[in-house]
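Data block below; observations after.
The complex is shown incomplete by one protein chain, all other protein chains being positioned as in the whole.
== chain A ==
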Amino acid sequence: MFETPLTNIDYDKVYEPAEDSFLLLDCFEQEYQSIQQRFTGRVPVVTEIGTGSGIVTCFIKQNILPHSIFFATDINPTSCSTAAETIKLNDTHETHPFTFTAMQMNLTSAVRSNKIDLLVFNPPYVPAENVPEIPKDLDDSSWLDLALLGGQDGMMTTWEVLNNLENILTPEIGIAYILFCARNKPDQVAETMKARGWKVDVVIHRKAGWEVLSILLFQK
């Protein structure tokens, strides 16, 4: 069992690690060997979209792929500073502390095309009328809405990533782990992506309260 990273979070502003976050940690623990094998002899570029507290990236950095370059993006500036804190809080001498950068960014939009080897995303997946607008003020109380609400089928933000996956990942090598809830209709999403030439696998799923969460692995 790998250890869960320590965090120090302002829960009014930053997404508190929950069942979905922990499912990702379990997913990477389960995938440890195949991920290690895939990236042997390579320094992978690992990018997490919507890093929140940074707990998932921190876990990967500590336990799964310590020798990597890590980008963690979030539109929420407090998430970015919190994620940087989380990395610092858990850093040990061996884990190459200077390989992590938190960035305020929409998805992966400023990362050059076809550079990301491992993409991770626990998106705002709750179905809602709209994807909320970005608050102007750091102390606005609606930052957490952005962590949750995903517009139609809870899929608006996730589709933006999936539709662009070909340009985001490194050709042949790149893979993406993305989390879904049942109301996102992950089966249908998988079919659509398969029709576009992706290999899609459900790597883990779990009933969490009234949600059923699953993580899908996308690769070419």
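Note that in this section a contact is a pair of C-beta atoms (placed from the backbone, for glycine too) under 8 Å apart; a residue touches a chain by one contact, two chains touch by 3 or more; residues count from 1.
Please note the rule applied: contacts and distances are computed from a predicted model.
Undergrad: Identify the UniProt protein name of the omitted chain, choosing among "AP complex subunit beta", "Multifunctional methyltransferase subunit TRM112-like protein", "N-alpha-acetyltransferase mak3" or "Cullin-5".
TA: This omitted chain is identified in its UniProt record as "Multifunctional methyltransferase subunit TRM112-like protein".
Undergrad: With respect to the chain omitted from the figure, which of A:L6, A:V43 or A:V202 is a touching residue?
TA: Checking each option in A:L6, A:V43 or A:V202, the one touching the absent chain turns out to be A:V43.
Undergrad: Considering the complete complex, identify which of A:L6, A:L89 or A:I134 is in touch with the unshown chain.
TA: In the full complex, the listed residue that touches the missing chain is A:I134.
Undergrad: Would you mind spotting which of A:V14, A:A102 or A:I175 touches the chain that isn't drawn?
TA: A:A102
Undergrad: For review purposes, identify every residue of chain A that touches the missing chain, sorted by number.
TA: That gives, for chain A, the contact residues 41-43, 45, 67, 69, 71, 73, 75, 77, 80-81, 84, 96-106, 109-112, 115, 134.
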